[in-house]
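A short worksheet on the structure shown next.
One chain of protein is taken out of this complex; the other chains stay put.
Think of it as A, B and C in the order they're written, each chain with its own count starting at 1.
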Amino acid sequence: MTRLTEEARGVFVIAATPFHEDGALDLESTDRMVDFYLDTGATGLTVLGMMGEAPKLTLEESRTVVRRILARVDGRVPVVAGVSAPGFAQMKALSDMVMDDGAAGVMIAPPGSLKTDDQIVSYYHQAAEFIGDAPFVLQDFPLATGVHIPVSVIARIVADLPTCVCLKHEDWPGLAKISALREPGTLSRRISILCGNGGLFLPEEMARGADGAMTGFGYPEMMVDVVRETEAGNAGRARDLFDAYLPLARYEQQPGLGLAVRKYVLARRGVIASAALRKPGAGLSAAARAEVDLLIERQERRLKELG
Amino acid sequence: MTRLTEEARGVFVIAATPFHEDGALDLESTDRMVDFYLDTGATGLTVLGMMGEAPKLTLEESRTVVRRILARVDGRVPVVAGVSAPGFAQMKALSDMVMDDGAAGVMIAPPGSLKTDDQIVSYYHQAAEFIGDAPFVLQDFPLATGVHIPVSVIARIVADLPTCVCLKHEDWPGLAKISALREPGTLSRRISILCGNGGLFLPEEMARGADGAMTGFGYPEMMVDVVRETEAGNAGRARDLFDAYLPLARYEQQPGLGLAVRKYVLARRGVIASAALRKPGAGLSAAARAEVDLLIERQERRLKELG
Amino acid sequence: MTRLTEEARGVFVIAATPFHEDGALDLESTDRMVDFYLDTGATGLTVLGMMGEAPKLTLEESRTVVRRILARVDGRVPVVAGVSAPGFAQMKALSDMVMDDGAAGVMIAPPGSLKTDDQIVSYYHQAAEFIGDAPFVLQDFPLATGVHIPVSVIARIVADLPTCVCLKHEDWPGLAKISALREPGTLSRRISILCGNGGLFLPEEMARGADGAMTGFGYPEMMVDVVRETEAGNAGRARDLFDAYLPLARYEQQPGLGLAVRKYVLARRGVIASAALRKPGAGLSAAARAEVDLLIERQERRLKELG
Partner (left out) sequence: MTRLTEEARGVFVIAATPFHEDGALDLESTDRMVDFYLDTGATGLTVLGMMGEAPKLTLEESRTVVRRILARVDGRVPVVAGVSAPGFAQMKALSDMVMDDGAAGVMIAPPGSLKTDDQIVSYYHQAAEFIGDAPFVLQDFPLATGVHIPVSVIARIVADLPTCVCLKHEDWPGLAKISALREPGTLSRRISILCGNGGLFLPEEMARGADGAMTGFGYPEMMVDVVRETEAGNAGRARDLFDAYLPLARYEQQPGLGLAVRKYVLARRGVIASAALRKPGAGLSAAARAEVDLLIERQERRLKELG
């Protein structure tokens, strides 16, 4: 079975959770979405992410979705599952479940109650003990968690815990952090750095030493293109493509609205059947849909110009 | 089956979750604790509270604990279960489960994402729709939730949602809010107001119009005494008793430490077998235990003086 | 003397505060910067903004800077001064000072302690009473202030306080708010809406009914162009120009780093002598400067293509 390692690279797409209009799980759309992500060039998937609709699922629904995705992926790429939880008993139960079902690793965000450097280190020590030998992604997303993890703390976690294989980098601004982590001597071993924030800084992040992206965006091909062209040495081409998608990526990055935009785009592209969000989420207004339509129209024109 | 109503009064003790030293559930201690609370004069119990160790339980453990408590209570007093959850699907699943198992009502705290008056009202409308006819307690605890619920919003919720039967009042400072809610004409119907904050303001809260307390404290008899003596017209006696317990109640009210103090007290009194907290919680230091011992010794002396 | 009115439109540039390398005020650069902003097409200036370096100035320095800017502007455009303060006595003193010196109006952000709709309305009532007949801009910037101001509260403030003439709109996401405010019947009178957030959503904001921008960006011509072309009916041209500047605008919008980017750009363009920030601020790293240089180079090429 695939296990997540320090070699993780490319684009791990954060998977959406498709629903029918009435809020029920739409597993057919889930299958289509998995195929779409992999066809687009995703090198991995991440499920049960903190910012999506995973918290709106019951535990049984979570398991149903994860199993469906794992079955559809069928080992083609590694699948990471978010297992952040208020207590370690829940975290362990969730981690054991998804690893048994075939996940490649888990992702753990720090709870907002952690305040000092030592508290953060201690928390990950305890979490790692609970989840056993499951490889884990350290999620560094201060805007959402309220926890600021300095480079020295990441270094301590990497040195102490061999199961920490990847950093989901979502600090903002965070380019200096990538440079510091890639400075020889900072970390005792090289881990994977995959970046979030909707890919809005991906060209700069790649140049600073990131290995790719772990985030969502209705056009994952943007991230795939940027990573591929950057690694092929075509930084200029990477930026041209990035710039073409940027107006929409910027629009999708609005907090609290982004998921509705993403689902609208995925539905518009025929990937999922319905753009519906579960309550208390709400879909896009007519004005917002028209704005997205215009952005996509302009994006397609610009991509055609670029060839 | 007992259902929570607007007539709820007295002391609803927030139940602790007893563990063995190794972190496993201690159901024998749970039984003893239920008996202790009821013998002490509790008129209700509240389980799965937000601030306790409920979030550290797996879903199965939660159900086990709730069922054990309901079985032991056996209809003698109403039991309220916290069902706050990130999404309504989870909330509904949890609410249906506990109501089916015999709970008298549920308690719902607002998520921190709610910012404006209208958002709060709308959230409770949706929640009430999901939980159906289960009576619910509106939990008003800004220090923990970050959501400030003005009197006018409580009035709108009470007017719109007949299943809202009780306010768990834990605003701080909040005495003026009780007075405003009890002002004739503020609410379209009288609901129960039970107060939190470890009982630290119970004499004043009762004088302002509260119906009792819904909170924990290692000596629930303090709250029972204050409510009883106040209702019997012996306000001076109520305050004498309150003052005797206040040094310890103050000590227990330290955020992040209170639960460890409470469990230490319950274990010291022979109610539960172990004061152990589940990780990442920690027990009391030797210095803290000595401080609590001293406070209890002085408290007992003072109570003897009062006769 | 120019007074700010409901007719305010176009681009009010948030002025930076130029320093010498040693941290002393650089008034010659301040003059050049004023000329630059006005030559670029600014229809107003805003000084002593909350997010800039104004809080790092002593009161005397603040007055020196404001007077210098007012003298250089010499009535050509209205100048708005931020007067947010912990207490009304300070706010009044600051407001009286700048209005006496010739400012056209003041800007007031709500303090983070305001939690409910009524508290926000009440605060602006008191503030308006203290500042007397000075026209004021209501600053709506939840990400920075923590205060969420719903449309209904803005409507109450506009209805109650005739001196409220403009909304600095910086909610995020906030496009729906502009639409709601421009819906006939929402406000009792039309006020100016000028948008913030570094201009990152300016095309959409203009389409929703905004009157322009009040924000900073090292290339204010972007905002001037977008407003002009939108008003001339050339929405496509507006977006083409916007898109050309977007990669840099996105880079400048990084929280905590943006001001350093802006000053670097202004210094690079010869507008100010030094990009220095006052401590505890820090300038850009060599890597960041190279990133900005590349973005500007690409931006110039793209603008040339667009003609």
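By our rule, a contact is a pair of C-beta atoms (placed from the backbone, for glycine too) under 8 Å apart; a residue touches a chain by one contact, two chains touch by 3 or more.
The shown structure was predicted, so the numbers you read here are calculated from the model rather than taken from an experiment.
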What are the shown chains that the left-out chain touches? A, B, C
Per the whole complex, from C:A71, C:A89, C:L143 or C:A159 the residue touching the absent chain is C:A89
For the chain that's not shown, point to the residue among B:A24, B:A176 or B:A232 touching it. B:A176
Among B:K56, B:R72 or B:R239, which one is in touch with the chain left out? B:R239
For chain C, residues touching the missing partner are 23, 53, 55-59, 61, 85-90, 93, 113, 122-123, 126, 278-280
Take the complete complex as the reference. Which residues in chain A touch the chain that isn't displayed? 115-119, 142, 148-150, 152-153
Determine and list the chain B residues touching the chain excluded from the picture. 172-173, 175-176, 179, 200-201, 204, 207-208, 239, 242-243, 246-247, 250-251, 254-257, 285, 287-288, 291, 298, 302
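The definition used in the following text is that only the chains that are shown with their structure count from here on.
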Which of line, ring, star, complete or other matches the graph of chains that touch? complete
So what angle, to the nearest 5 degrees, turns chain B so that its CA atoms land on those of chain C? 180
Indicate, using Cα centroids, the chain positioned nearest the centre of all protein chains shown. A
Copies chain C and chain A - interface residue numbers shared by over half, same or different: same
If we define chain centres by averaging CA atoms, which chain lands farthest from chain B? Would you check? C
Chain-centre distance (mean CA atoms) for chain A and chain B, in whole Å, is 38
Using mean CA coordinates as chain centres, what's the gap between chain B and chain C in Å? 47
So, what's the distance in Å between the C-alpha centres of chain C and chain A? 34
Hunt down the residues of chain B that sit against at least two other chains at once, touch-wise. none
